[in-house]
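Shown here: the complex without one of its protein chains, the others still in place.
Right after this comes chain A.
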Amino acid sequence: MTLAELRRGQKAIIKDVSSVYIPLKLLEMGCLPGNSAELVQVAPFADPMYLNINGSHLAIRKETAMHIIIETTDE
């Protein structure tokens, strides 16, 4: 599944990041394969998404999140 489908409170591990669509800046902020991702809050219409990625809190748009492949982890 992609990051865009993550629900609030759900935790996931990033599996793949498409370097064609994702700018270097987002990678530098920790959005890399192997790192954790969690949805903190969504704005109205579920866009943008407020995420905790690898301990960094950041917000990105849904269209960007669609290019990040994740796998949910159950705890």
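Definition applied: a contact is a pair of C-beta atoms (placed from the backbone, for glycine too) under 8 Å apart; a residue touches a chain by one contact, two chains touch by 3 or more; residues count from 1.
Rule of thumb we're sticking to: contacts and distances are computed from a predicted model.
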| item | value |
| --- | --- |
| Chain excluded from display, named as in UniProt, from "CO/xanthine dehydrogenase Mo-binding subunit", "SigE family RNA polymerase sigma factor", "Ferrous iron transport protein B" or "Aspartate carbamoyltransferase" | "Ferrous iron transport protein B" |
| Interface residues of chain A (partner: the chain not displayed) | 19, 23-30, 32-33, 35, 40-41, 43-45, 47-48, 50, 54-61, 63-64 |
